[in-house]
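The complex appears here minus one protein chain, its other protein chains still in place.
Here is chain A:
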Amino acid sequence: MITELEMGKGESELELGLGLSLGGGTPAKIGGGGAWGERGRLLTAKDFPSVGSKRAADSASHAGASPPRSSSQVVGWPPIGSHRMNSLVNNQATKSAREEEDAGKKKVNDDQPKDATKKVNGKVQVGFIKVNMDGVAIGRKVDLNAHSSYENLAQTLEDMFFRTNPGTIGLTGQFTKPLRLLDGSSEFVLTYEDKEGDWMLVGDVPWRMFTTSVKRLRVMKTSEANGLAARHQDPNERQRNQPM
């Protein structure tokens, strides 16, 4: 799973950077190790000791300044255009997905083999869509192409927002119990905005239809999601063209 982090609205001064990991499942862990270890992971101030200490020193000299910027994880670095970055990341996703398939490890939940998904309907969903969660300052991005099912995606999101391993900066901090995003039993539900700008509950349409129509995701408090009925729409109806 490949994730990219992005600043959203909120109070934290954390800047989150590009983290890559091989294969699916666990998110990139934050902390420890050399700068570019065997597994890609999010960079922290530990990796840039001079950055951390310099800035801490400078901040301290400003009387009454805001608290020193905490562990700089690096947004927008290395300076590669986002178009190129998407392409690079997609390539690595395909490569690792293929590697896993070859190794026979990957369980494909989709109704089509993952490799073909990219080409069968001709559409390659490029990389990232934004994910925001109610109450969390920082939005994230997730690569839909690296997922094959709703369960997959829910797991990724859960790891992103709720996993609090030692050394990991949990984005929400206060949530420690697992989230069941898809079965409606927890405090949160997963919703998405489709191409027509409507917000819908995730999970009602076939996975591939979902990936072609989703624009962005939001992990919403169940209490707020009451107004959102799951809509069962005719696929033909949903293929209205946008007005020119």
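Just so we're on the same page, contacts are C-beta pairs under 8 Å (C-beta built on N, C-alpha and C of every residue); 3 or more make two chains touch, one makes a residue touch a chain; residues count from 1.
Assume contacts and distances are computed from a predicted model.
K.L.:
So which of "F-box domain-containing protein", "Leukemia inhibitory factor receptor", "SERTA domain containing 1" or "AP-4 complex subunit epsilon" is the UniProt name of the chain that got left out?
P.N.:
Protein name of the absent chain (UniProt record): "F-box domain-containing protein".
K.L.:
Which parts of chain A face the unshown chain closely enough to count as touching?
P.N.:
4, 6-13, 15, 18, 20, 22, 35-40, 47-48, 50-51, 54-55, 58, 62, 64-66, 69, 72, 74-84, 87-89, 91-92, 95, 121-126, 137, 195, 241-242, 244
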